[in-house]
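A single protein chain has been omitted; all remaining protein chains appear in their positions.
Our next item is chain A:
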Amino acid sequence: MIRQLFKYREMLLVVVIAILVAAFSTRSPGFARPANLANIFNDTSILIILALGQMTVILTKSIDLSVAANVAFTGMAVGMLNAAHPDLPLAAIVLVALGIGAVLGAINGLFVWKLGIPSIVVTLGTLTIYRGMAFVLSGGAWVNAHQMTEPFLQTPRQLFLGLPLLGWTAIVIVGIMYLIMSRTFLGRAIYASGGNPTAAVYAGIDVGRTRFYAFVISGTLAGLCAYLWVSRYAVAYVDIAAGFELDTVAACVIGGISTLGGIGTVAGAVLGALFLGVIKNALPVIDISPFAQMAISGSVIIAAVIFNARQERRRGRIILRDRGASEEIGVAA
(Lines give C-alpha, C1' and ligand atoms only; values in the text may rest on other atoms or scores of the structure.)
Protein backbone atom coordinates (compact mmCIF):
# COMPACT_ATOMS: atom_id res chain seq x y z
CA MET A 1 0.00 0.00 0.00
CA ILE A 2 2.69 2.45 1.01
CA ARG A 3 4.78 1.47 -1.92
CA GLN A 4 1.77 2.00 -4.17
CA LEU A 5 1.49 5.54 -2.88
CA PHE A 6 5.18 6.23 -3.23
CA LYS A 7 5.06 5.21 -6.84
CA TYR A 8 3.59 8.63 -7.41
CA ARG A 9 6.29 11.15 -6.77
CA GLU A 10 3.56 13.70 -6.04
CA MET A 11 2.67 11.69 -2.96
CA LEU A 12 6.27 11.64 -1.91
CA LEU A 13 6.50 15.41 -2.27
CA VAL A 14 3.42 15.80 -0.09
CA VAL A 15 5.12 13.70 2.57
CA VAL A 16 8.38 15.64 2.29
CA ILE A 17 6.54 18.95 2.59
CA ALA A 18 4.61 17.66 5.60
CA ILE A 19 7.83 16.54 7.26
CA LEU A 20 9.40 19.94 6.58
CA VAL A 21 6.43 21.75 8.07
CA ALA A 22 6.51 19.47 11.13
CA ALA A 23 10.26 19.98 11.54
CA PHE A 24 10.01 23.75 11.28
CA SER A 25 7.15 23.87 13.76
CA THR A 26 9.36 22.25 16.42
CA ARG A 27 11.72 25.23 16.06
CA SER A 28 9.04 27.83 15.63
CA PRO A 29 5.78 27.00 17.37
CA GLY A 30 2.85 28.15 15.36
CA PHE A 31 4.52 27.46 12.00
CA ALA A 32 2.01 24.70 11.32
CA ARG A 33 -1.00 26.76 12.39
CA PRO A 34 -3.68 26.84 9.68
CA ALA A 35 -3.46 30.61 9.44
CA ASN A 36 0.29 30.45 8.82
CA LEU A 37 -0.08 27.66 6.28
CA ALA A 38 -2.76 29.67 4.48
CA ASN A 39 -0.35 32.55 4.54
CA ILE A 40 2.41 30.45 2.99
CA PHE A 41 0.03 29.21 0.32
CA ASN A 42 -1.08 32.75 -0.43
CA ASP A 43 2.52 33.85 -0.59
CA THR A 44 3.33 31.08 -3.06
CA SER A 45 0.27 31.66 -5.27
CA ILE A 46 2.09 33.65 -7.94
CA LEU A 47 4.86 31.07 -8.15
CA ILE A 48 2.26 28.31 -8.47
CA ILE A 49 0.51 30.04 -11.35
CA LEU A 50 3.74 30.84 -13.17
CA ALA A 51 5.06 27.32 -12.60
CA LEU A 52 1.93 25.92 -14.24
CA GLY A 53 2.61 28.05 -17.32
CA GLN A 54 6.24 26.96 -17.31
CA MET A 55 5.15 23.33 -16.94
CA THR A 56 2.95 23.57 -20.03
CA VAL A 57 5.88 24.82 -22.06
CA ILE A 58 8.40 22.34 -20.63
CA LEU A 59 6.04 19.45 -21.36
CA THR A 60 6.31 20.29 -25.07
CA LYS A 61 10.14 19.99 -24.89
CA SER A 62 10.62 23.76 -24.74
CA ILE A 63 11.34 26.36 -22.07
CA ASP A 64 10.05 29.86 -21.39
CA LEU A 65 12.73 32.04 -19.82
CA SER A 66 10.76 35.22 -20.50
CA VAL A 67 7.96 34.73 -17.95
CA ALA A 68 9.45 37.05 -15.33
CA ALA A 69 10.19 39.74 -17.93
CA ASN A 70 6.62 39.32 -19.15
CA VAL A 71 5.48 39.94 -15.56
CA ALA A 72 7.64 43.08 -15.40
CA PHE A 73 6.40 44.56 -18.66
CA THR A 74 2.74 43.68 -18.24
CA GLY A 75 2.90 44.73 -14.60
CA MET A 76 4.31 48.11 -15.56
CA ALA A 77 1.65 48.48 -18.25
CA VAL A 78 -1.30 47.74 -15.96
CA GLY A 79 0.22 49.79 -13.12
CA MET A 80 0.52 52.81 -15.42
CA LEU A 81 -2.94 52.15 -16.85
CA ASN A 82 -4.40 52.13 -13.37
CA ALA A 83 -2.56 55.32 -12.42
CA ALA A 84 -3.61 57.11 -15.61
CA HIS A 85 -7.25 55.93 -15.66
CA PRO A 86 -8.28 55.36 -12.04
CA ASP A 87 -11.94 54.99 -13.09
CA LEU A 88 -11.27 51.96 -15.31
CA PRO A 89 -12.90 48.94 -13.63
CA LEU A 90 -10.60 46.28 -12.24
CA ALA A 91 -12.07 43.62 -14.55
CA ALA A 92 -10.93 45.63 -17.55
CA ILE A 93 -7.44 45.95 -16.10
CA VAL A 94 -7.21 42.21 -15.51
CA LEU A 95 -8.38 41.56 -19.06
CA VAL A 96 -5.72 43.93 -20.39
CA ALA A 97 -3.11 42.11 -18.29
CA LEU A 98 -4.21 38.73 -19.65
CA GLY A 99 -4.21 40.15 -23.20
CA ILE A 100 -0.75 41.71 -23.04
CA GLY A 101 0.65 38.57 -21.42
CA ALA A 102 -0.92 36.40 -24.11
CA VAL A 103 0.52 38.57 -26.89
CA LEU A 104 4.02 38.42 -25.40
CA GLY A 105 3.67 34.65 -25.05
CA ALA A 106 2.40 34.41 -28.62
CA ILE A 107 5.47 36.27 -29.88
CA ASN A 108 7.68 33.61 -28.26
CA GLY A 109 5.46 30.90 -29.68
CA LEU A 110 5.51 32.30 -33.19
CA PHE A 111 9.31 32.39 -33.26
CA VAL A 112 9.45 28.79 -32.09
CA TRP A 113 6.65 27.59 -34.37
CA LYS A 114 7.19 29.49 -37.61
CA LEU A 115 10.93 30.01 -37.60
CA GLY A 116 11.88 26.85 -35.76
CA ILE A 117 14.29 28.66 -33.44
CA PRO A 118 15.06 26.78 -30.20
CA SER A 119 12.86 28.12 -27.40
CA ILE A 120 15.79 28.69 -25.07
CA VAL A 121 17.30 31.13 -27.56
CA VAL A 122 14.02 32.87 -28.39
CA THR A 123 13.01 33.41 -24.78
CA LEU A 124 16.52 34.41 -23.73
CA GLY A 125 16.16 37.17 -26.30
CA THR A 126 12.64 38.18 -25.36
CA LEU A 127 13.60 38.08 -21.68
CA THR A 128 15.85 41.07 -22.31
CA ILE A 129 13.53 42.70 -24.82
CA TYR A 130 10.42 42.56 -22.62
CA ARG A 131 12.23 44.00 -19.64
CA GLY A 132 13.77 46.64 -21.88
CA MET A 133 10.28 47.47 -23.13
CA ALA A 134 9.18 47.93 -19.54
CA PHE A 135 11.91 50.54 -19.18
CA VAL A 136 10.98 52.24 -22.45
CA LEU A 137 7.33 52.29 -21.41
CA SER A 138 7.99 53.82 -18.01
CA GLY A 139 11.13 55.81 -18.71
CA GLY A 140 12.52 54.11 -15.63
CA ALA A 141 9.89 55.66 -13.36
CA TRP A 142 8.09 53.69 -10.67
CA VAL A 143 4.37 53.39 -10.17
CA ASN A 144 3.86 53.63 -6.41
CA ALA A 145 1.09 52.59 -4.09
CA HIS A 146 -0.40 56.07 -3.77
CA GLN A 147 -0.95 56.19 -7.55
CA MET A 148 -2.92 52.95 -7.51
CA THR A 149 -6.64 52.71 -6.83
CA GLU A 150 -8.16 51.02 -3.82
CA PRO A 151 -9.81 48.14 -5.74
CA PHE A 152 -6.55 47.56 -7.67
CA LEU A 153 -4.61 47.16 -4.44
CA GLN A 154 -7.16 45.59 -2.15
CA THR A 155 -9.14 43.07 -4.22
CA PRO A 156 -6.55 40.26 -4.09
CA ARG A 157 -6.33 40.77 -0.33
CA GLN A 158 -10.02 40.19 0.35
CA LEU A 159 -10.42 37.23 2.66
CA PHE A 160 -12.77 34.45 1.71
CA LEU A 161 -13.00 31.47 4.05
CA GLY A 162 -9.76 32.55 5.68
CA LEU A 163 -7.79 32.69 2.42
CA PRO A 164 -7.17 35.90 0.44
CA LEU A 165 -8.55 36.07 -3.10
CA LEU A 166 -4.97 35.84 -4.38
CA GLY A 167 -4.80 32.29 -3.00
CA TRP A 168 -8.23 31.49 -4.41
CA THR A 169 -7.10 32.71 -7.81
CA ALA A 170 -4.26 30.21 -7.69
CA ILE A 171 -6.71 27.43 -6.74
CA VAL A 172 -9.00 28.30 -9.67
CA ILE A 173 -6.04 28.37 -12.08
CA VAL A 174 -4.86 25.00 -10.78
CA GLY A 175 -8.34 23.62 -11.49
CA ILE A 176 -8.45 25.09 -14.99
CA MET A 177 -4.96 23.83 -15.82
CA TYR A 178 -5.84 20.40 -14.52
CA LEU A 179 -8.85 20.34 -16.84
CA ILE A 180 -6.82 21.52 -19.81
CA MET A 181 -3.99 19.05 -19.27
CA SER A 182 -6.06 15.97 -18.55
CA ARG A 183 -9.38 16.54 -20.28
CA THR A 184 -8.74 18.41 -23.50
CA PHE A 185 -7.33 17.60 -26.89
CA LEU A 186 -4.78 20.38 -26.41
CA GLY A 187 -3.54 18.85 -23.16
CA ARG A 188 -3.03 15.47 -24.79
CA ALA A 189 -1.32 17.10 -27.75
CA ILE A 190 1.05 18.87 -25.32
CA TYR A 191 2.09 15.59 -23.70
CA ALA A 192 2.45 13.82 -27.05
CA SER A 193 4.44 16.65 -28.64
CA GLY A 194 6.97 16.54 -25.85
CA GLY A 195 7.01 12.78 -25.32
CA ASN A 196 7.74 11.87 -28.93
CA PRO A 197 7.47 14.74 -31.40
CA THR A 198 7.89 12.49 -34.43
CA ALA A 199 5.20 10.08 -33.34
CA ALA A 200 2.94 13.03 -32.59
CA VAL A 201 3.38 14.34 -36.13
CA TYR A 202 2.55 10.93 -37.53
CA ALA A 203 -0.56 10.82 -35.36
CA GLY A 204 -1.81 13.99 -37.01
CA ILE A 205 -0.81 16.44 -34.27
CA ASP A 206 0.65 19.76 -35.32
CA VAL A 207 3.60 19.90 -32.93
CA GLY A 208 4.60 23.48 -33.81
CA ARG A 209 1.09 24.79 -33.27
CA THR A 210 0.86 22.89 -29.98
CA ARG A 211 4.08 24.53 -28.76
CA PHE A 212 2.67 27.89 -29.82
CA TYR A 213 -0.41 27.34 -27.68
CA ALA A 214 1.77 26.30 -24.75
CA PHE A 215 3.63 29.61 -24.98
CA VAL A 216 0.34 31.50 -25.20
CA ILE A 217 -0.86 29.75 -22.04
CA SER A 218 2.41 30.54 -20.28
CA GLY A 219 2.22 34.19 -21.42
CA THR A 220 -1.42 34.57 -20.39
CA LEU A 221 -0.69 33.23 -16.91
CA ALA A 222 2.33 35.56 -16.69
CA GLY A 223 -0.01 38.44 -17.59
CA LEU A 224 -2.36 37.46 -14.79
CA CYS A 225 0.56 37.21 -12.38
CA ALA A 226 1.75 40.65 -13.49
CA TYR A 227 -1.37 42.23 -12.05
CA LEU A 228 -1.25 40.02 -8.94
CA TRP A 229 2.40 40.90 -8.36
CA VAL A 230 2.03 44.65 -8.75
CA SER A 231 -1.04 44.62 -6.52
CA ARG A 232 0.59 42.44 -3.87
CA TYR A 233 3.79 44.44 -3.57
CA ALA A 234 1.98 47.72 -4.33
CA VAL A 235 4.68 48.88 -6.68
CA ALA A 236 5.62 48.54 -10.34
CA TYR A 237 9.17 49.10 -11.56
CA VAL A 238 11.43 47.69 -14.26
CA ASP A 239 13.17 45.12 -12.11
CA ILE A 240 10.22 43.37 -10.49
CA ALA A 241 10.38 39.60 -10.51
CA ALA A 242 14.00 39.71 -11.75
CA GLY A 243 15.30 36.14 -11.93
CA PHE A 244 11.92 34.70 -11.02
CA GLU A 245 11.81 32.66 -14.23
CA LEU A 246 14.40 30.41 -12.64
CA ASP A 247 12.14 29.81 -9.64
CA THR A 248 9.40 28.65 -12.01
CA VAL A 249 11.77 26.22 -13.70
CA ALA A 250 12.98 25.05 -10.29
CA ALA A 251 9.42 24.41 -9.13
CA CYS A 252 8.79 22.31 -12.22
CA VAL A 253 11.99 20.31 -11.81
CA ILE A 254 11.32 19.64 -8.14
CA GLY A 255 7.77 18.68 -9.04
CA GLY A 256 9.01 15.95 -11.35
CA ILE A 257 8.38 17.63 -14.71
CA SER A 258 10.98 16.16 -17.03
CA THR A 259 13.09 18.81 -18.71
CA LEU A 260 13.10 16.52 -21.75
CA GLY A 261 9.35 16.98 -22.12
CA GLY A 262 6.34 14.71 -22.04
CA ILE A 263 6.43 13.80 -18.34
CA GLY A 264 4.87 15.75 -15.49
CA THR A 265 1.60 16.66 -13.85
CA VAL A 266 -0.23 19.73 -12.63
CA ALA A 267 -0.05 18.36 -9.09
CA GLY A 268 3.72 18.00 -9.43
CA ALA A 269 4.23 21.60 -10.51
CA VAL A 270 1.99 22.88 -7.71
CA LEU A 271 3.79 20.81 -5.08
CA GLY A 272 7.17 21.85 -6.45
CA ALA A 273 6.17 25.48 -6.06
CA LEU A 274 4.78 24.85 -2.56
CA PHE A 275 7.99 23.13 -1.56
CA LEU A 276 9.98 26.21 -2.53
CA GLY A 277 7.38 28.39 -0.81
CA VAL A 278 7.66 26.48 2.46
CA ILE A 279 11.44 26.70 2.45
CA LYS A 280 11.42 30.38 1.59
CA ASN A 281 8.98 31.11 4.40
CA ALA A 282 10.53 28.83 6.98
CA LEU A 283 14.22 29.63 6.75
CA PRO A 284 13.95 33.23 7.94
CA VAL A 285 11.79 31.97 10.81
CA ILE A 286 14.59 29.72 12.01
CA ASP A 287 17.23 32.40 11.42
CA ILE A 288 18.98 31.24 8.29
CA SER A 289 20.55 33.94 6.15
CA PRO A 290 19.17 34.67 2.65
CA PHE A 291 22.44 33.45 1.12
CA ALA A 292 22.17 30.12 2.84
CA GLN A 293 18.58 30.04 1.61
CA MET A 294 19.76 30.28 -1.95
CA ALA A 295 22.28 27.52 -1.41
CA ILE A 296 19.61 25.34 0.16
CA SER A 297 17.16 25.94 -2.69
CA GLY A 298 19.88 25.07 -5.18
CA SER A 299 20.82 21.87 -3.35
CA VAL A 300 17.18 20.85 -3.22
CA ILE A 301 16.84 21.31 -6.98
CA ILE A 302 19.85 19.11 -7.67
CA ALA A 303 18.63 16.53 -5.16
CA ALA A 304 15.25 16.53 -6.89
CA VAL A 305 16.82 15.99 -10.29
CA ILE A 306 18.91 13.11 -9.00
CA PHE A 307 15.88 11.63 -7.28
CA ASN A 308 13.74 11.92 -10.41
CA ALA A 309 16.43 10.32 -12.55
CA ARG A 310 16.67 7.39 -10.14
CA GLN A 311 12.91 7.18 -9.83
CA GLU A 312 12.61 6.95 -13.61
CA ARG A 313 15.01 4.05 -13.71
CA ARG A 314 13.43 2.23 -10.82
CA ARG A 315 9.93 2.70 -12.12
CA GLY A 316 10.54 0.43 -15.08
CA ARG A 317 11.71 -2.42 -12.86
CA ILE A 318 8.87 -2.07 -10.40
CA ILE A 319 6.24 -2.20 -13.10
CA LEU A 320 7.85 -5.21 -14.73
CA ARG A 321 7.66 -7.06 -11.43
CA ASP A 322 4.06 -5.94 -10.90
CA ARG A 323 3.13 -7.11 -14.34
CA GLY A 324 4.55 -10.53 -13.68
CA ALA A 325 2.54 -10.81 -10.50
CA SER A 326 -0.82 -9.39 -11.49
CA GLU A 327 -3.08 -11.32 -13.79
CA GLU A 328 -3.80 -9.59 -17.03
CA ILE A 329 -6.90 -7.73 -16.19
CA GLY A 330 -9.44 -6.98 -18.82
CA VAL A 331 -6.90 -6.49 -21.55
CA ALA A 332 -5.86 -9.86 -22.80
CA ALA A 333 -8.87 -11.83 -23.86
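Definition applied: contacts are C-beta pairs under 8 Å (C-beta built on N, C-alpha and C of every residue); 3 or more make two chains touch, one makes a residue touch a chain; residues count from 1.
Quick note on the criterion: contacts and distances are computed from a predicted model.
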Missing chain's UniProt protein name, "NADH-quinone oxidoreductase subunit D", "Anti-sigma-E factor RseA", "Cytochrome bd-I ubiquinol oxidase subunit 2 apoprotein" or "Sugar ABC transporter ATP-binding protein"? "Sugar ABC transporter ATP-binding protein"
For the chain that's not shown, point to the residue among A:159, A:199, A:286 or A:302 touching it. A:199
What does the interface between chain A and the hidden chain look like in terms of residue numbers? 182-188, 191-192, 195-196, 198-206, 262-263, 316, 319-320, 322-323, 326, 328-333
